[in-house]
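Only one protein chain is missing; all other protein chains are in place.
Let's turn to chain A:
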């Protein structure tokens, strides 16, 4: 078991089971079906693994995973996870704050955004043999979002190493945003001056904004975001109300003070 300290940011809601978390995934690199990642991710090589950290940083370079994690305190973060498809889970991640890594590599003052990329390796990631999305999968955060203590790089869950279908060996988790922002199997982190391109926004800009904060008042053009189905709640459990910023309003609302959240969806 991985040693990880408890966190004040953890919810006391009951986490979903390991089986639920690891057999119901959106990870299009391994197929578009929810069961595809669990079925197809086994062949992914996660060791060795390195991350390119570049752009507007003092110490750019190719960092080995162990080096990326060096001296970063691991915590268990039990977070709500809300998918843009209106389902949700509660997941006991293990990870460290992204801010810790960014501070270590030295963010230059001109950096305003952080851009992330997922591994491209079609021979191990069968979904990438089709142009379903434009590979590599890309995501991005504004620098203040990246520096928020809720934002973590997760390397495990339920006390174990990150399962491959969940984004092994290291992935982003941004709990107040829709799940697709939490990019998996990260191989590149770039500090940049301008808002980076992000995969779902490139595919369908009217439906998937750069911010994609969980917001029950701003509907997806094709479906309501007012409520969600909690996975594992049972056949007749119905739905629960979706919370503003997925329930993390207290920690993140100030990031968006004065911003029009309908225009900046």
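Things to note:
Keep this in mind: a residue touches a chain if its C-beta (ideal position, glycine included) is under 8 Å from a C-beta of that chain, and two chains touch if they have at least 3 such contacts; residues count from 1.
Operating definition for what follows: contacts and distances are computed from a predicted model.
Of the names listed as "Protein-methionine-sulfoxide reductase heme-binding subunit MsrQ", "Sigma-70 family RNA polymerase sigma factor", "ATP-dependent DNA helicase RecQ" or "Bifunctional protein PyrR", the one that matches the UniProt record for the absent chain is "Protein-methionine-sulfoxide reductase heme-binding subunit MsrQ". Screening A:193, A:237 or A:259 against the full complex identifies A:237 as the residue touching the chain left out. When you scan A:35, A:67 or A:249 for touch with the missing chain, the hit is A:35. In the full complex, chain A makes contact with the omitted chain through residues 16-17, 19-20, 23-24, 28, 32, 34-35, 85, 87, 132-133, 203, 219, 222-224, 226-227, 229, 231-232, 235-239.
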